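A single protein chain has been omitted from the complex, and every remaining protein chain is retained in its original position.
== chain A ==
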Amino acid sequence: MVCLLLLVIGVSTIMVFPIFSNAQSEQKTFVTHSGVIVRTSGEIIDPLYTVSTVDFDPDKFLRNFEYGVVSYSETGQTIRDYTIIAEDDKIQEISPGVFYNVWTFNGTVPGPTIRATEGDLVRIHFINNGSKSHTMHFHGIHRSEMDGVFEIVGGGGGKFTYEFEAGPVGVHPYHCHVMPLEEHIVHGLYGVFIVDPKEGRALADEMVMVLNGFDTDFDAENNFYAANTIPFYYQHHPIQINTGELIRIYVVNMVEFDPVNNFHLHGNLYQYYPTGTDLVPSFYTDMITLSQTERGIMEFQYDFPGKYLFHAHKVEFSEKGWLGLFLVKNNSKSEVNNGN
């Protein structure tokens, strides 16, 4: 009887005791999304991407445009040759500590940003090194057999050359069009195709943003959202721009599962060119809603230096990673990355 009582006291003491002995040395610190600094004796689990862990560099991707290998036909037409290799066995750390099997064009999600001028002959030498069938389907104007839907390219080295004249002017997506289509898209087989007008656009600091998401647990809902794949990346690595300089963003929404996505800019409004097909802007706004593969060109410039957010105003998406910062510097003289 006494033993039993002692046993009960003993057990309850053991179970309550750990609470009293929690005074350990605390070393690491981190900042919460609301700016509070927290200390811990353990490890930090924070979607904070550092350069050493990047498989894919969103900074590089942001201002990178592929113009292909240029040659000219007898008639003087510009020919741009690209080699695109599809793979489907890569495991990428798409957010710190979270690994996902990405399917890639040229090793990255999104694939390379292909850029040509209206009327150029674009030749895509497509090689499928994946284990499954893949294709490349470009949005735009081309012949039926270049549509990448019925011309399935088998895995293990299958080849196909897509050939078409670049057009119409604007910003378009390209993606794999093998069934089940949703699966091939959400794994990462997509990219951006920009067609410049012959007369060119005004000089600007140009960047490309693919709004995408990842369903890492395959429940037909995205676990992560981002501009250019890595959640919260541009929040921790603000995009540096200058006051008084024209900024041009080619935005393409590749989010699946959710019917809409959107783009909200802080402290400013942008001129919006839907699909970029017209040279006159349709809207002057700070909020554009985009459905699947809907895209456009945004142009703006900042008058005041400082930090400005840009994010989905579908706040769920921004709290799952689709959120970034422009760091506007007061420096009118700077390099302007306009590609060609």
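Assume contacts are C-beta pairs under 8 Å (C-beta built on N, C-alpha and C of every residue); 3 or more make two chains touch, one makes a residue touch a chain; residues count from 1.
We adopt the following convention: contacts and distances are computed from a predicted model.
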| said: Can you work out the missing subunit's protein name as recorded in UniProt? Choose among "Peptide ABC transporter ATPase", "Cytochrome C oxidase subunit I", "Membrane protein" or "Multisubunit na+/h+ antiporter, mnhb subunit". | reply: "Membrane protein"
| request: Write down which of A:56, A:82 or A:100 is the residue touching the left-out chain. | output: A:100
| Among A:32, A:75 or A:144, which one is in touch with the chain left out? | A:32
| query | Can you name the residues of chain A that touch the chain not displayed here? | reply | 1, 4-5, 8-9, 11-12, 15-16, 18-20, 24, 28, 30-34, 36, 38, 40-48, 94-100, 214, 216-217, 223-224, 231-232, 316, 319-321
